[in-house]
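Missing here is one protein chain; the remaining ones are kept as they sit in the complex.
Chain nomenclature is as follows: A, B and C, assigned in order of appearance, with residue numbering initiated at 1 for each chain independently.
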Amino acid sequence: MIKVAIVGGTGYTGVELLRLLALHPHAQVEVITSRSEEGVRVADMYPNLRESYPELVFSVPQVDKLTACDVVFFATPHGVAHGLADEILQAGTRVIDLSADFRLEDAEEWSQWYGQPHGAPHLLADAVYGLPEVNREAIKTARLIAVPGCYPTAVQLALLPLVEAGLAETQQIIASCASGVSGAGRGAKIGSLFCEAAENMVAYGVSGHRHLPEIKQGLRRAAGQSVGLTFVPHLVPMIRGIHATLYATVLDRSLDLQSVYEQRYQNEPFVDVLPAGVCPQTRSVKGANMCRIAVQRPQDGDVVVVMAVIDNLVKGASGQAVQNMNIMFGLDESSGLNSAALIP
Amino acid sequence: MIKVAIVGGTGYTGVELLRLLALHPHAQVEVITSRSEEGVRVADMYPNLRESYPELVFSVPQVDKLTACDVVFFATPHGVAHGLADEILQAGTRVIDLSADFRLEDAEEWSQWYGQPHGAPHLLADAVYGLPEVNREAIKTARLIAVPGCYPTAVQLALLPLVEAGLAETQQIIASCASGVSGAGRGAKIGSLFCEAAENMVAYGVSGHRHLPEIKQGLRRAAGQSVGLTFVPHLVPMIRGIHATLYATVLDRSLDLQSVYEQRYQNEPFVDVLPAGVCPQTRSVKGANMCRIAVQRPQDGDVVVVMAVIDNLVKGASGQAVQNMNIMFGLDESSGLNSAALIP
Amino acid sequence: MIKVAIVGGTGYTGVELLRLLALHPHAQVEVITSRSEEGVRVADMYPNLRESYPELVFSVPQVDKLTACDVVFFATPHGVAHGLADEILQAGTRVIDLSADFRLEDAEEWSQWYGQPHGAPHLLADAVYGLPEVNREAIKTARLIAVPGCYPTAVQLALLPLVEAGLAETQQIIASCASGVSGAGRGAKIGSLFCEAAENMVAYGVSGHRHLPEIKQGLRRAAGQSVGLTFVPHLVPMIRGIHATLYATVLDRSLDLQSVYEQRYQNEPFVDVLPAGVCPQTRSVKGANMCRIAVQRPQDGDVVVVMAVIDNLVKGASGQAVQNMNIMFGLDESSGLNSAALIP
Partner (left out) sequence: MIKVAIVGGTGYTGVELLRLLALHPHAQVEVITSRSEEGVRVADMYPNLRESYPELVFSVPQVDKLTACDVVFFATPHGVAHGLADEILQAGTRVIDLSADFRLEDAEEWSQWYGQPHGAPHLLADAVYGLPEVNREAIKTARLIAVPGCYPTAVQLALLPLVEAGLAETQQIIASCASGVSGAGRGAKIGSLFCEAAENMVAYGVSGHRHLPEIKQGLRRAAGQSVGLTFVPHLVPMIRGIHATLYATVLDRSLDLQSVYEQRYQNEPFVDVLPAGVCPQTRSVKGANMCRIAVQRPQDGDVVVVMAVIDNLVKGASGQAVQNMNIMFGLDESSGLNSAALIP
């Protein structure tokens, strides 16, 4: 049994980690921390977990308790993992960070987008960007994983087959994306209220969203050159789900893009290329660690439209984190991640 | 491996059975039938099941294929199981019927409420009402299970501790209940449209709902006498969930009802009595085979308020059906039913 | 033109007052106050009001500016009107208080339920409970109106025909009610988040809700005696709407309750008794100052079921406040209140 600690377990990625790990045959949550909820039972805060964790209690983070585990997940706001990761890693415990702390390779760029100094630039060389469809080999031996963001996961998986193979013009890609409200976290913000978010759709972060540099970094690595991207996220009235619609110009109209996508992902357990003509629905991945993708070229023109859906809390966060853990510890990559999405 | 057939697999209880059985360690779906979708792949109709059932195809029901299985689930409108059950049972295959066909012991009463003659009154003596919390022993040896309706499951579990022990006045019980829209099934009805059901709440069936005689039959058996019940169901804008609020008059104010409930259900794996003062949320059982119950006596008065929540498609239908199967086949009652509810 | 001031205009009842008054032919909003949003344009906070109030700006409350108006609406948390009403009234400006400050005639009872001393008990004698269907004459000459709460409006209108005429047993009435999330206000509370309230239903305040004494006071006045009431409110995932389902025992089964209700409300512009057999939908009053009511006696038994729906922000708050203003100032009671509800 892999002993697991979760730092910052009161948010939506924390509770989702607990839900997924409760079904995991080879992992067990030993420690869960929260400064604000110290002493509270997980079962009292999250009534869906009453049977799964009848005794688990939130505790204040203590390094010795964390390092007594095999792996520590950070489900925290940015900045927290910066402060704790080094000590944990030095004790030989692995770290899987769901926050943005180690996603950007350039500490200065991180600092610009997150508005504070990077707290652990010396660890960046060890951090592996945890997108298994790109970095599986590196993840196997990694000590520190930066779990990709939700939008970056969907957008990169949607575009990789095109940009890796140089099949599309890369200077003017459009990423028109939408997220359910859980992407904003469990914070008590006016904009996340039911009465503000229901029966409403609105764009946000148009001038620049923190996931933009992360996406561009991933695409740059895949393309071998800098990429031009316009990224517009929108908020839509659903709890879970990311829908990404990508627009790019193909360089060769004669290509069979359906085959390109199917071949790229044929061995990937958590990427599903839909049959030609079928559009992905976000609910088809609700609660599941899966990315479904469709590719079309409307009216046989130059513009390729790629659509990708994930559950932002699963393949976009906690499920992908568990997938990384499975790879790191030599388990079946699908362990604990086989549940089908909830329809209806 | 238990070989499973599902008759009528295109509705919401059918797809939910498929979702639950995909995770079941000791059962495998061999046959799924649908006259309207013959030849269609399950994966094409339900994209959430693409990984779980890549090859399964809807077929026209054929008795020999059904009887080649160990158990046949009926996820059909009422009347269908009447016609097919006998032949299947005679072949030694067990039947678990999610429809209303065998829920009422009185064929004439059934006929009145369902507006057609009862198609198999000779099987009624063999039918076991599949509420494990009441009938576990009978289920173990049953050949034919009538899976309780969604409202009846919630209302009976909420009231059993009171009526079994004669703790409340039974001639004027109020059951004010609400259901998510999936309770109306996957039929293309105006009233089930998003634009009709969203941002709306409405009562229905006030003059008499088909679940009324089923609930009264269950309570009568528990009380040992006829019970007076007013049952008003409401439609609320959510996909899944039943919320039942029961009002009854207690006979003795000095009783510790919290203890009564906790003791009644202390060994039940799928009934959870919440701590005193906590109200159950329907989302705490979304996707899970669980009934959560709370009991309060406001202002220490005579009126006891019991609240119970279930997922109408799980503990209110397909999950309870699997629970029955587990009991019938001597498996761990929780096999395949351990997933936690999806929050958020 | 009636000059209107609104104290505390940033909440949902405040913005609803602004929306309704924008269409009012005889009233004009001159002043709107908010301490937290001083200097902010209404149009910048509420984009739906950009055309209606291009110049109106939130200001800190100043008594001389308030008393320069003909009427001051309080759309504030409880306790605020206590502090300001006296000075405004003494200047001859009328007060319509949407908060709970003057709803209970007994200052001590108020103090118990609201957890603080009553701040203006000397004004209670002048306060008129602003339910026009009961108090129209008193409202005409009132200086200070206590606008009823949302649940109390729905429950009283549903029960008045029975209790005024002594047609039902009054010692054990059940009020099983539900509210949309806007009833919780615009505060940034976890429980009001989209991801907490969507796809969920839950009871709250079972042991005692602040609207309970208000309802009991109203029913006691109507019945001429004390009334026994069990009141259980529930939260349902919609923005607007109250659905009240009332259960009582009739004293005489031969009564034609449909006629009783139709006659009681035949001259009421904002109470609509639905045809026999039709259940009221909350969306049928969304955005409209209307209460729709239906009455049934299931299976011709002793229990009468009354269903009533209102929009909690309109007939349950701001619309009823405007209705009171119309009556106080001798206007057509329907002025500015004729818009039909929004379906779909």
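Here is the rule we use: a residue touches a chain if its C-beta (ideal position, glycine included) is under 8 Å from a C-beta of that chain, and two chains touch if they have at least 3 such contacts.
It should be emphasised that the depicted structure is a prediction, and the values quoted were computed from it without experimental measurement.
Shown as candidates are B:T76, B:N135, B:S182 or B:T230; the residue that touches the absent chain is B:S182.
From the options C:L274, C:A317 or C:L331, the residue with contact to the chain not on display is C:L274. Touching the chain that is not shown, out of A:T141, A:S254 or A:Q299: A:Q299 (per the contact rule at the top).
The chain not shown here is touched by just one of B:I2, B:L104 or B:A198, and that residue is B:A198. Here one chain is not drawn; of C:S34, C:T76, C:Q156 or C:S182, the residue touching it is C:S182. Listed here are the chain A residues that touch the chain not shown: 172, 174, 176, 178, 180, 195-196, 198-204, 206-208, 228, 230-232, 234, 236-241, 243, 245, 247, 249, 277, 279-283, 286, 296, 298-299, 301-303, 305, 307, 309, 344.
Touching residues on chain C toward the chain that is not drawn are 12, 15, 19, 22-23, 44, 46-52, 182, 186, 199, 239-240, 272, 274-275, 278, 280-281, 283-288, 290, 292, 313, 338-344. Looking at chain B, the residues touching the absent chain are 12, 181-182, 186, 188-190, 192-199, 237-239.
FYI, only the chains that are shown with their structure count from here on.
The chains touching chain A as well as chain B are C. Here the chain pair with the top count of touching C-beta pairs is B-C. Because chain A and chain C carry the same sequence, their contact can be compared by residue number, and over half of the numbers here are used by both. Separation between the centroids of chain A and chain B, computed from CA atoms only, is 36 Å.
Chain B and chain C have CA centres that are 39 Å apart. Distance between chain centres (mean CA atoms), chain A to chain C: 45 Å.
Touching two or more other chains at once are residues 195-196, 198-199, 237-239 of chain C.
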